[in-house]
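Questions regarding the structure given below will be posed in turn.
Apart from one protein chain that is not included, each protein chain of the complex appears where it belongs.
Chain naming follows the written order as A and B, and within any one chain the residues start at number 1.
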Amino acid sequence: MNAFITNAWYAAAESAALASQPLRCTLLAQPLVLWRTAAGQAAALLDRCPHRLAPLSMGEICDDAIACPYHGLRFDATGRCVLAPGQPLVPERARAQAFPVIERYGLVFVWMGDASLADPGAMVDLPAWGEPGWQLTRGRTLFRAAWTLIADNLIDPFHTSFVHRRTLGNASGETVPVQARELPDGTIECGRWVENAPPVPIMQRLAGLRGAVDRWQIYRFWPPGASWVDFGAIPAGSARTPEALAGAPYRVVSCAFLSPQDATSTHYFALQMRNFALGDAAVSAELDAQYEATFEEDRLLLEAIERELERDPHAAEALLASDAGVARLRRRLSAAQTADD
Amino acid sequence: MNAFITNAWYAAAESAALASQPLRCTLLAQPLVLWRTAAGQAAALLDRCPHRLAPLSMGEICDDAIACPYHGLRFDATGRCVLAPGQPLVPERARAQAFPVIERYGLVFVWMGDASLADPGAMVDLPAWGEPGWQLTRGRTLFRAAWTLIADNLIDPFHTSFVHRRTLGNASGETVPVQARELPDGTIECGRWVENAPPVPIMQRLAGLRGAVDRWQIYRFWPPGASWVDFGAIPAGSARTPEALAGAPYRVVSCAFLSPQDATSTHYFALQMRNFALGDAAVSAELDAQYEATFEEDRLLLEAIERELERDPHAAEALLASDAGVARLRRRLSAAQTADD
Partner (left out) sequence: MNAFITNAWYAAAESAALASQPLRCTLLAQPLVLWRTAAGQAAALLDRCPHRLAPLSMGEICDDAIACPYHGLRFDATGRCVLAPGQPLVPERARAQAFPVIERYGLVFVWMGDASLADPGAMVDLPAWGEPGWQLTRGRTLFRAAWTLIADNLIDPFHTSFVHRRTLGNASGETVPVQARELPDGTIECGRWVENAPPVPIMQRLAGLRGAVDRWQIYRFWPPGASWVDFGAIPAGSARTPEALAGAPYRVVSCAFLSPQDATSTHYFALQMRNFALGDAAVSAELDAQYEATFEEDRLLLEAIERELERDPHAAEALLASDAGVARLRRRLSAAQTADD
């Protein structure tokens, strides 16, 4: 169930972190070295010299090429060996494996599968990205759990009423059912409205909400690893027009890009777009802190489930009505895994 | 040789530690969650929600049921799901695995095998337990060694002369042979008298013994995990009547309940009954300290043997006359393992 889907774009680093120094990152159990050329192009090679297997990331960038720390061989962004000290002719097999790279959303994405299938069009289009009226913040963490457990969590609005009672949820949502559907483009969506209920802690803390609200949670997931959550509240009983939602006193679209580090750990690149307190650094800092707290709430739980699955890989589950999104997403992932083979 | 015997009662916790908070404990490589109901009944479930596999022990006890931290499902002491938030009908398969529990000797015991075979009559009856004239103290530790190595140790009076020279033994016992037998109820016993010898350090320290004594070590073991050691001294040459032993200036009956945590680590629940200095808290504290020291002496050795067995699982032994108890116990355990399959 947690086999990797290789033919996809995976976030490897924040664009701002990529410079003329080598950066090591492990994705899908493969070590990569990333760097940025003088012209600004991001490069990604397997972090292993084809000569005697030293990690290239321990070397230096020289003239846009990366130099192996062991014997000084240099490789350009395509993996071609452009210098082999003391070697008149460089053998063709001394080639480092290169990976296609694109940048978007302020992140560096790497195509981990068949390079000939790499397709910039396969990159997800996040709704609302780049539109005016949003303030962006970012976060990053690592879960010691299989990516599939994080994916389950990110198509499951129901769990917030229990796991995130101190942040994103409260008791008013405990029995409110969810609806799931598959959009025409294959996106899985699962959401609900919790009506005439007290605002959850994060809304009170960040936007000062006090009276009864109608709040929505719309979760979308694009296999294999992009998540988009639209979360907001309007005064209870308000009309639910697009304009009303756009002008809601609290609305956060939080996105996550999941990149398996290996079979049992997962990089989590997060970005949050909020529609309030634009440009307010104190609110940005508090939003960061609140989202880190929710990651921690999920982490404790998901890492415990991971350990139980490692103990007993054949543990059976009993899915319920609240798993409508989970069930649909798993079917999609299973099909994608089969297609990827 | 260290396969688990599942159909037996295993100590999981001290009764005093069990309250209305969930307590996690791993026995026989299975995680359990324990709690106590308002009526005082101990409960034990597999620590895994049947819905999406979260550890129940991370949840809360509500109305005598345990609530899953992930989606709020509640399970009573029998494992039945008594609440599934937002779910009109709870499917029968959403049942948590329950384990039979009884309490005795101030400990909570769990039956880890076939629940239909759970038999309170299979609980060991410790001689002298509950009789007047004894002062009780308790201890608990964990050995990073297979339970079978601890069992070997607990039917082996001979090792005390070497391993415990600073506590329970001294050189006078180094060549004194042991006798072993199987009692009619299947208990293994191995013991000896060391005669006309200086008292061992613990007797000097706790009871001030100085002159020559005859001291006895009677070790009993009830498969798979209950140990009882009668250890005392009378003036050298005294008659060995039950009355003389009862009135000995030093006598400690130390019991241990072994519960495999997994294949290579073992919970050790200890209790000591002494016949001297009743009610003296300073002596109780010193006795605790001395027994902790003996556990540590055994731990260093047994954990080193464990590591050697992990390195070379086929290492051959050469049993000697002093292993009379060990040899008998292993035959019994082997038969019990076969019967348990």
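Rule of thumb we're sticking to: a contact is a pair of C-beta atoms (placed from the backbone, for glycine too) under 8 Å apart; a residue touches a chain by one contact, two chains touch by 3 or more.
What you see is a predicted model, and the numbers here were worked out from it, not measured in a lab.
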item	value
Residue touching the undisplayed chain, where the options are B:R36, B:R74, B:H159 or B:R328	B:H159
Selected from B:I218, B:A256, B:V283 or B:L309 as touching the chain missing from the view	B:L309
Selected residue (touches chain absent from view) among A:A54, A:I102 or A:L136	A:A54
Residue ranges of chain A at the interface with the undisplayed chain	29, 31, 48, 50-55, 58, 68-72, 84-88, 91, 93-94
Those residues of chain B which, in the complete complex, touch the missing chain	152, 158-159, 161-163, 174-177, 300-301, 304-305, 308-309, 311, 315-323, 326
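Heads up, the rule we're going with is that only the chains that are shown with their structure count from here on.
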item	value
Whole-Å gap separating chain A and chain B, where each centre is the average of the chain's CA atoms	48
